[in-house]
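Take a look at this one; I'll ask things after.
The other protein chains are all here in position, but one chain of the complex has been omitted.
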Amino acid sequence: MSDPTTPGSIPAAAAVAGDAQGMNVVARTQAQMVRRRFFRHRAAMAGLITLLLIVVLAFSSIGFASVPGWWDKDYFSIATVENRGRPTLSVIPTWLGGDGMHLGEHPFGQDNVGKDYFALTMRGVQQSLTIAFIVGLVGTVIGTMIGATAGYFRGRVEAVLMRFTDVMITIPLLVVAAVLGRRYGSSGIVVLGLVIGLVTWTGLARLVRGEFLSLREKEFVEAARAAGTSARRIIVKHMLPNIVGVIIVAATLAVAAAILLEAALSFLGFGVQDPDTSLGKLISTYQTAFSTRPWLFWFPGVFIIAIALSVNFIGDGLRDAFDPRQNRVRD
Amino acid sequence: MLVFIVRRVIISFFILLAATFVMYLLVANSGNPLQDLQESRAPNREAQIEARIRLLNLDTPAPLRYFIWLRGAAGCLVPFALECDLGQSIQGQDVTALLSVAFSQTLQLVIAATVLAMVLGITVGIVTALRQYSGLDYTVTFSAFLFFSLPIFWVAVLLKEYGAIRFNDWLADPTIPIGVAVVLGTISGLFWMIVIAGDRTRRVTTFAAAFVASAGALWLLSETQWFADPGLGIVVITVTAVGLAFLTTAVVAGFTYRNVLYAALAAAGIGIVCHFALDSVLDDPSGLTIVLLALVTVAVGMGLGYGLGGLQRRQAIQAAVLTGLGTGGLLFVDRLLGAWDSYSDRVGGRVIATIGARTPNFQGTFWEEGLDRATHLLLPTIAIVLISFATYTRYTRSSMLEVLNQDYVRTARSKGLAERGVVVKHAFRNAMIPITTLMAFDFAGVLSGAVITERVFGWTGLGTLFVTSLARVDPNPVMGFFLIAGTAVVVFNMLADIGYAFLDPRIRLS
């Protein structure tokens, strides 16, 4: 988190870190320190690389929208099922007694009607990522706006907004998402992402409000107000930059949660609808096939976990980068 | 304080009221409840549609229909008024009846799991905070991240396959091949090596000891066919009970003043003696007997603590009661396992269940029925614990780290207080304040959180009621479900606020 006593438009100058222990640290700007700490966070870097690899793989292999990809099969063509749909992917080299390293015709196998399961899984990754990203974005924007408005203006505005937040928090997320998914699941993933995003902002709104309540008492905000700066400008230029760390971390974790939420909705049948697919839907469809054709279950599952884990690690790295306090503990 | 609570109750009530309105509109908007009839080719289609419109008041616009629903629901608020009317399902069943059945199922499922996740998660969170940056800390941190990146239904499917189907297959001939024992022993050795840490020789000895103990135990269990008829046996119970006495003493008082330890050991001893003394009583007891025994245990523990505690009476009472209850729990588990053989025969060797809350039409002794419930609860409980355990560990760890860094913890050390007191009395007590909120949220959320678990494990609880009704666009059961889930959220949030005030004197007064 940035130093709240410094106006955010000016990068907090020198970090007088740990002066109690007599350390003199070279002055660095806030942004530099955050970047440096983030890039030193090994788990976060591993997460970032994994996520990037998955994104590149999913969008380059089968293409996106009208852009074709390098993989020669698509996720909707029906074909004959070969070798009971077993995956042809092999990663054990021959000198270790394996089949050598090759992709084969259907690296992840085929589903019931012969669709290429690699293409299907990649499509699922695309859809799940898109929904999660939209949900995270919409939820963050709304949560920040509501929280900032309530925290800055206080009074009646705050009362109305926060009571509204209380009402929304009362409805468990999975429940309201399922109800919305029941209605909008068939309208395509963008609409689904938007409506779910409309109900996932409550936690962040409370968080941002809390930060704003303490920020608005700070001298630099008073000074800006005394100078006649407009409320909008104070919020956007002076206050938001000070809690950008909190927001970014919350947004990242919201994306991770949204991945799992989408998977859960699709699993219950209230998410992405036929003919489209998502990772959750794939697992849901093939959970009963686990004993006989486990690959139909493993591949989408591994991708969900890899994505959620990567995003969670990135979020953790960001948190440490913005708020290193936790790491400087006397033990 | 009273004013604070009353105000909180009133606000909560209106919030819940508003939430039901929002929810009602959303549900009404979620789909067309007449769709199945409109697509049907039944000759009396028009009449059926007509009947359903009347049943669900579909001719009234949704916002007004809400007030019809609300009038019925208002009856539920008045105690002992029989007019609790939450409407009817599409099939014409009373929602209140549906709910009461489903509710008890869900409670059985979530209570044990949530409590277990809290205890485990908080304990592990404290330990990792105290040993920040140790091998254990890294392992737990990574596992926690992994666990809350897992879709619960995915875990559940794996659990069903490996925890139930294949495990039951294996139980037909429960031998552990030497190779497997060696591998498991190695894993156990590595685990303890990470937990204990220390210098190289310490690590090597830890590994060797854990390896020999685990692999040896597995080999022994396999040779004696233990899994065919498992049980703890008096030796294991005694050793564990004494260990428990030392552990509780270490946590609540430390060993400088021996009286607390004596009280705890006495509690363990009396428990073991009761194992033999109560043999006939425990053959086929009723649930009431067990509850009474638990109460007697608490009373005896308090008596022991009071009598033997000396200058540390309060701590001695705590230690004795906890040890007594723990020993009682061990005896209970031993008895349950004692029913294993006969139970296994009666369910055809498929001991670990994958579907439902109980074996249909199963009747037996108290212990057999208890085991039946336990084996049905086992897998869904593991699934729920895995996921929420992760949250508790992370939250407790960071809360503890924050508190351990506070000046007052340094003050406590500077007084010469033993590390146990610093951690338990000063750090943990303060770290608990934010954790209370999490616990309240979690308890509130478990009802709806069980939706997926219930679905995978075929429990007919609230979650299943919600999912099937929503799929059918059956508004009244969905609203009934929400009324319970929403009330839980509101009530537990309120409890969190009150608990907060209780734990933090700074809030108490204002």
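In this document, chain identifiers A and B correspond to the written order of the chains, with residue numbering beginning at 1 in each.
In the analysis below, a contact is a pair of C-beta atoms (placed from the backbone, for glycine too) under 8 Å apart; a residue touches a chain by one contact, two chains touch by 3 or more.
In this section, contacts and distances are computed from a predicted model.
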Listed names "RNA polymerase sigma factor", "Fe-S cluster assembly protein SufB", "Dipeptide/oligopeptide/nickel ABC transporter ATP-binding protein" or "CoA transferase subunit B", with the criterion being the UniProt name of the chain not displayed: "Dipeptide/oligopeptide/nickel ABC transporter ATP-binding protein"
Chain not shown: contacting residue from B:57, B:139, B:186 or B:406: B:406
Hidden partner chain, touching residue among B:31, B:421 or B:434: B:421
Full-complex contact with the absent chain, from B:30, B:430 or B:493: B:430
Touching residues (missing chain, whole complex) on subunit B: 256-257, 311-312, 406-408, 410-418, 421, 425-426, 429-430, 433, 503-506, 509
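Assume only the chains that are shown with their structure count from here on.
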Gap in Å, rounded to a whole number, between the CA centres of subunit B and subunit A: 29
Residue ranges of subunit A touching subunit B (in the complex, touch as defined): 43, 163, 166-172, 174-176, 178-180, 182-183, 256, 260, 263-264, 267-270, 280, 283-284, 287, 290-291, 297, 301, 304-305, 308-309, 312-313, 316, 325-326, 328-331
Touch list for subunit B against partner subunit A, complex: 15-16, 18-19, 22-23, 26-27, 29-31, 130, 132-133, 142, 145-146, 148-154, 157, 161, 165, 398, 401-402, 404-405, 410, 445, 447-449, 451-452, 455-456, 466-467, 470-471, 473, 478, 481-482, 485-486, 489-490
